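What follows is a set of notes on a single structure, which appears directly below.
Missing here is one protein chain; the remaining ones are kept as they sit in the complex.
To keep things simple, chains are lettered A and B as they appear, and every chain counts its residues starting from 1.
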Amino acid sequence: MEFDQTTILIGMFAIMLVGILTGIHIAFAFAMTALIGNVLIFGDGDLQDGFDIAMSGLGSVAYEYLRSEVFAAIPLFMLLGDFVNKSGSARDLYKLINYTMKFIPGRLAVATVAGNAVFAAVTGVSIAAAAAFSRIAYPQMRYHQYNRQFALGSVAGSACLGMIIPPSVLLIVWGIIAEKSISQLFIAGAIPGLILASFFMVYIAVSATINPKLAPKFDETAEQSQLTRAEFVSGIGIGLLILLVLGGIWGGLFTPSEAGGVGAAGAMLLGILKGMRTKQLAMAVVDSGKSAAPVMFLLLTANMYAKFMEAAGMSELIRDTFEHFSLGPTGIIIVIILIWLALGMILDSISIILITVPIFAPLTEGFFDPIAFALFGILCIEAGLLTPPFGLLVYTVKGSIDDVHATLAEIFKGSVPYWILMLIVMLMIWKYPMIATWLPNLVLN
Amino acid sequence: MNNTNPVGETKVEVICKSFSSGLNVVSAFWLFSIAGLILYDVLGREVFGEPFHGTNEIVSNSVLSILMLQLPLTIINRSSLRTTIIYGKLSPRGKGIVEAISYGLAAMIFLGIAYGSWENMIESWDILELEGSGVVEIPVYPIRTLVVLIGIIGGAVCSLMVYNSLSKSEQFE
Partner (left out) sequence: TQSAEAAKIKGNEITLRVGSGHPPFITYVKEVSKYFIPNVKKRVAAETKYKINFKEHYAGTVVNVFDTLEGTQDGRLDIGAWCVCFDDDKAMAMNLTYYVPFHEPNASKNQKIFWELAKKHPGLFQDYEKRYKQKLLAVTGFNNYGMLSKFDWKTFEDIKGKKILAAGPNLPWVKGGIPVRTTIPKAAQQMQTGVGEAIILFPDTDYKLKLHEAAKGGFYTVMDLGAVVQISLTMNLKSRKKLPPEVNKIIDEEAIKYGVHSAAASQKDHQWGLDKLAAAGITVRNMDPQAKIDWAKKLADWPNERAQTVQKKKKVNMGQFMRDYIKMVEAGGHKFPINYNIK
């Protein structure tokens, strides 16, 4: 049996798509199509050879890919979330927010966006943000009777902020690959990040005003609105802990992945102060032990798929596509957007940057400011993490929340406004690159 | 996600479930210790000028191990992610079949991981492979072994899930 590699690439993609739509578990569909694809690609006519190489590759990726400190952030932030939640601290914090911001429509979702913006500004890992806020913010929004889809969307959607507001791992990788200044990129991310965060907040406030069922108005008599002195103190306490952990990153005391560990330890201390005892602490630890695996296994299998795509000539295919059609600037940008959105469906953001930026950056030189293009690109790639049928952020939220009633479809639907807003900001940058370049030019010149 | 206990669990199922839960508890406390280790390392570096060497290697290898130990329970709890667009509309029997196919594929993947990792595991034991660049010495052969073991256990658990999905479709009602 022999197939042209592009046929294998497209064929496996189609099989995977059908499998996932039918309800085959997503991770298994990723891994299986990657495996079969690898047998064909590496065998190149010799199936025995292909089988051996593909199997060995499967074993190697399973062993190597997650063996990295970066991924520790995901379970650690989940553990932090569990301590904060099970101790009741999260409830206190959100009650406090609810009370103090009572005139803002949809305030808890707005606070989630703001919280993500702060979290984003220091960690720069959107999957970790989604994991943490799924466990901290979502249950509280539900407790305050927010609409499920609305609450889910705010958690998944605002997690993207992490990649735009500096520091961001993606901006660092982009800067290195495209040989652009990281400081310049960081400064350039500030305004688009703030615009995006404010768009998110306005969207929430407006929709909560139009449809109060999404986020109930403040009701003095409701149990959720009663704030005791103890809750007030505790709410302030947890707020301070979070700021302290984040401040530690700013102050150069630890890296974002270390912050997960320090934060989890701090959250446990706070839990003990709140009266958690050995048994409850152990329960929180054990519960968090159940949640990281589905998300991380998905990341692992997505990487298997990414490696298959690359071995099957993904980059060559993209290159050829551009060589085939001699496009003008607008055409190039549209094709780039389509490719990014398509890749965003399956690959993680760093892989996408590694594969596409060396091709796209030279293509857009001359008609798109490279700094603006970077922000444009990151918005587009992150939007892809929210769009169906595949969206790693949506999957992460689904895997992290403790609510069997929430479906993937609901999270996808809830996220739609967020990625549309991201695309709007992205198009604004395309039309007015100043949005990205003005501040770095001002600061650095 | 479906956490309800299927009616009439067989002995094999009960054993598998408690074994997987046991692994999960180990993994949870491992994660917890990692948080402690990171705190210790950060304090050591920032306060006492003496970081704990090997933290990076220990954390890296632990992330993988923690995931591996969680996997069997993830499988048994059917908590892997999936779309329900078509699946949600199927009859219990139809759902059972999709589940069976899913876990059949998963069984092959897990056995494939075990098979594909075997040679490197043997080599790792043979040379008692260490990691840590001469700064620390972290043995990686237990980690490689864990990957193979989880591959085998995962394969077995998935096979059980295939059987369970086909024979007890009433659980999908």
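As a working rule, a residue touches a chain if its C-beta (ideal position, glycine included) is under 8 Å from a C-beta of that chain, and two chains touch if they have at least 3 such contacts.
Keep in mind that what you see is a predicted model, and the values were worked out from it rather than measured.
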item: Options A:I176, A:L243 or A:L269, residue touching the unrepresented chain; value: A:I176
item: On subunit A, residues whose C-beta touches the chain left out of the figure; value: 42-46, 49, 52-53, 56-57, 60-61, 64-65, 67, 124, 167, 169, 172-173, 175-177, 179, 181-183, 249-256, 258, 306-307, 310-311, 313, 315-316, 351, 354-355, 358
item: Interface with the undisplayed chain - residues on subunit B; value: 45, 49-51, 53, 55-56, 120, 123, 127, 129-135
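Basically, only the chains that are shown with their structure count from here on.
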item: Whole-Å gap separating subunit A and subunit B, where each centre is the average of the chain's CA atoms; value: 23
item: Subunit A contact footprint on subunit B (complex, rising order); value: 1-3, 24-25, 27-29, 31-32, 34-39, 41-42, 46, 56, 59-64, 66-67, 70-71, 73-74, 77, 79-88, 90, 95, 98, 101-103, 105-106, 108-109, 112-120, 143-144, 147, 151
item: Residue ranges of subunit A in contact with subunit B within the complex; value: 20-29, 31-32, 35, 54-60, 62-63, 66-69, 71-72, 75-76, 79, 253-254, 257-258, 260-262, 264-265, 268, 285-290, 292-294, 296-298, 300, 389, 395, 398-399, 404, 407-409
